[in-house]
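And then chain A:
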Amino acid sequence: EEFTIGLSNGWVGSEWRTQMIAEAEEAAKAWADKGVTVTTQVQSANVDVPGQIAHVRNFISQGVDAIIINPNSPTAFDPVFAEAADAGILVIATDAEVSSPDAIYVGIDQKGWAEMSARWLAETLEGKGTVVAINGVAGHPANEMRVAGYQEVFGEFPDIEIVNEVNGNWDQAQGQQAMQNILATYPDIDGVWVQDGMAAGAWRAMQDAGRDDIYATGEIRKDFIDIWSENKLKSGASVNPPGVMASALNVAVNMLQGKKLKEPATAGVYGNALYLPIPFISDENLSEASQALEGQPGYTSFTSELSIGDATALFE
Partner candidate 1 sequence: MPHLTMTDMHKAYGATKALTSGRIELFPGELHVIMGANGSGKSTLCKILAGSVKPDGGTITLDGRPVDIPDPKAARELGVSIFYQELSLSKNRTVAENILARDLPTRAGLVDRKAVMAQAAQVFAPFRDVASDGFSMAARVGDLRPDQRQLVEIAKTFAGNADIFIFDEPTSALDRAQTEAFFKELDRRKAAGAVIVFISHRMEEVFEIGDRVTVIRDGETVSSAPLAETTRDRIVAEMVGGDSGASVFADPPEAPAPGKVRLELRGVSSRRLRDVSLSLHAGEVLGLGGLHGQGQSDLLRALFGLEQTTGEVMLDGAPIALPSPRRAIRGGFGYISGDRQTDGAISGRSIFENVVPIHLFKSRQHILRRGTLTAEVDRVLQILATRHGGTGLPISSLSGGNQQKVIISRWLMDETQVLLLDDPTKGIDLKTKLELFALIRSLADKGLAILLYTSEDAELLANSDRILVFNNGRIVRELAGDDRTRLMLTSAAFEAA
Partner candidate 2 sequence: MSGALKPILIAAGLVVLLMIAGEMVSPGFASPEQILRLSIVAALLGIVAAGQNLVILGGREGIDLSVGGVISLAALVAGNVMSGSDAGLFPAILACIAVGSLIGLLNGLGVTLLRIPPLVMTLGMLGVVQGLLVVARNGIPSGRAAPMLSDFVSQPQWLGLPGILWLWLLIGLAMAGLLNRTVFGQRIFSIGANEGAARLAGVPTRVTRTLLYVLSGVFSAIAGLCILGYSGSSFANVGGQYMLASIIAVVLGGTPLSGGRGGYTGTMIGALLLVVLQGLLTTLSIDESGRQIIFGSALIVLLLFYGRSSGLRG
């Protein structure tokens, strides 16, 4: 059997995305062992929504069998995904959910992701204290789902108060600057809920200020995990693995083979999601995470993916 799968990535501003593509390409090669030839076509560039719509249309012109996309918008692709479906192409979104009925989502539940780390923080603080949140890009759906997630969890704890929520645009340095300003004006906070790479920045600001009494969520790059282990930080991090696209690819190949999901993808706000498990790194399993990343470059993220076997097991 031979399948061609188009991979579209609309933002190249982070190492996580690079790793995402690389792992997906690896996963495609691994199918050779099963006697299936999976060819990937990759479009990966900094584009806006129209630019990424063009990615999809290019794939349609090329006549690929499936498209896996890390989308720049949740809803903007409805029309173009409909075009793809008309052309008989399977569309799978990953990392951010899409509203299109013509696509399914294979990835983590961003809201659950935030809930997990928020719960860790709330429980570590024993259910009371003041916290701040440093968020990604305002208006971005993944960000807003995460915000909903932590707000819901903190809402369950009456003695936890969110004193401020700021946006660091998923930029490490902006996260660091935001944390710096927060520390100056809210010197008595107990916890920080912060996302992704900005966590490294926030932790750095706390260390610079000598504040090792604050609990904060962490992130999953080797650089950070090393610092975490070395300095015994009080942190916990839920994992959005860059392997999500590889997982999506493994699911896609199964679907292209004509198999049916045992449980159809109906989760999520749009009712088309297949959620993957979300690993969590805390002091308990920190050393395992360290080991998994041993010898990798500093920007490598802790990852996990559905293996071919795992994926196949989801199908009838």
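Candidates were picked such that all candidates are chains of the complex that A comes from, given by their letters.
The working rule: a residue touches a chain if its C-beta (ideal position, glycine included) is under 8 Å from a C-beta of that chain, and two chains touch if they have at least 3 such contacts; residues count from 1.
These numbers come from a predicted model, not from an experiment.
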**Complete:** Touching chain A in this complex, from the list 1 or 2, is candidate 2
**Asked** Quick one: in the complex, what on chain A touches candidate 2?
**Response** 12-15, 18, 44, 46, 135, 138-139, 163-167, 171-174, 176-178, 180-182, 184-187, 197, 200-201, 204, 208-209, 223, 227, 297-299
